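One chain of protein is taken out of this complex; the other chains stay put.
Right after this comes chain A.
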Amino acid sequence: MQNIVKDFGHFRAVNDVTLKIASNEFFTLLGPSGCGKTTLLRMIAGFEMPTKGSILLDGAGIASLPPNQRPINTVFQNYALFPHMTVADNIGFGLKMLGRPKAEIEKTVADMIRLVRLDGREKNLVTQLSGGQQQRVALARALAPQPKVLLLDEPLSALDLKLRKSMQIELKRLQMETGITFVFVTHDQEEALTMSDRIAVMSEGQVRQIGSPWEIYDRPAERFVADFIGETNFLTAEVVSVSGDRARVRLASGAEIPASFPANTTPSGKVTVVVRPEHARAAPVSGASVLRGTIHDIVYLGTDTHLHVVLEDGTPFMVRQQNARSGPCGYDKGETLGIELSDDVAQILRD
């Protein structure tokens, strides 16, 4: 996709987006509602025409083709199953429209039913199925014509938590087994991190960062990405030196730590550094302490304990500590403690 722009009246829903999605990739568009991710998806499917820019599939421009002439299928948010048809007829619909012979349709439908584990449900009307089963019919229906790209528009948002988790694994399995390129739209960061090969984080119609789940989480390029995905501590710091792809920064406490920075930038002067809460450790104040602060609040979460610390300069800082042993964490409110960081966990944000 090159320089895609989409306007609705005076509202610019998608602003100059350029994306390259590799084949066989599980690619996720992640962002809050209204960020333009669904509009982008609809333009790939053909339900919307880009105001400007071009969409290429295997090198051929498809932006002006109607949806039925694109080898791309969609799993809709509300599934959009045909209520007057059986499970088998729903799954076979695409192939029927393509005019494939009956024997081939029957065989593919049977394969698909097995793939999504709906054996014995072929003759049921889709309205008789549960939400999770409908979801799998929608998947099978979109996969049956073997599209080059499968688009998924927040397909898991209507399912309850347990089902959602198992569908996430299921989706990843289907993508591996079929080798079809998946483009997944979601506002759920965990979903994106779990399944994707690469993630594009979007906000206000623009792509903020593209990278592997690891890069997006540990090496956020800007404040929006760092803030939107997971929980983060923001620290102000000053760049001391830069060598190669690492910089040394001096924190407000006076400690100097190494930090990485986004590609194609050269950090200097005052910068914002982010540290994930689980990359910090609380410990008695010692020479290894990078930061010092007072415990403001302790939140027990079962698997973890969150220590909300206020640093000496007044900056809030959170430490996530895994509850490796049973019992309370051993700290009290108001206690002063030191914070140590794991190696190479700080990341400098752009601008």
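Heads up, the rule we're going with is that contacts are C-beta pairs under 8 Å (C-beta built on N, C-alpha and C of every residue); 3 or more make two chains touch, one makes a residue touch a chain; residues count from 1.
To be clear about the criterion, contacts and distances are computed from a predicted model.
The chain that is not shown carries the UniProt protein name "Spermidine/putrescine transport system permease protein PotC", picked from "Glutamyl-tRNA(Gln) amidotransferase subunit A", "PadR family transcriptional regulator", "Spermidine/putrescine transport system permease protein PotC" or "ECF transporter S component". Of the options A:74, A:233 or A:347, the residue whose C-beta touches the omitted chain is A:74. For the chain left out of this panel, the touching residue among A:62, A:110, A:125 or A:310 is A:125. Touch with the hidden chain on the side of chain A covers residues 45-47, 66-69, 72-74, 76, 78, 80-84, 93-94, 97-98, 125, 127, 141-142, 145.
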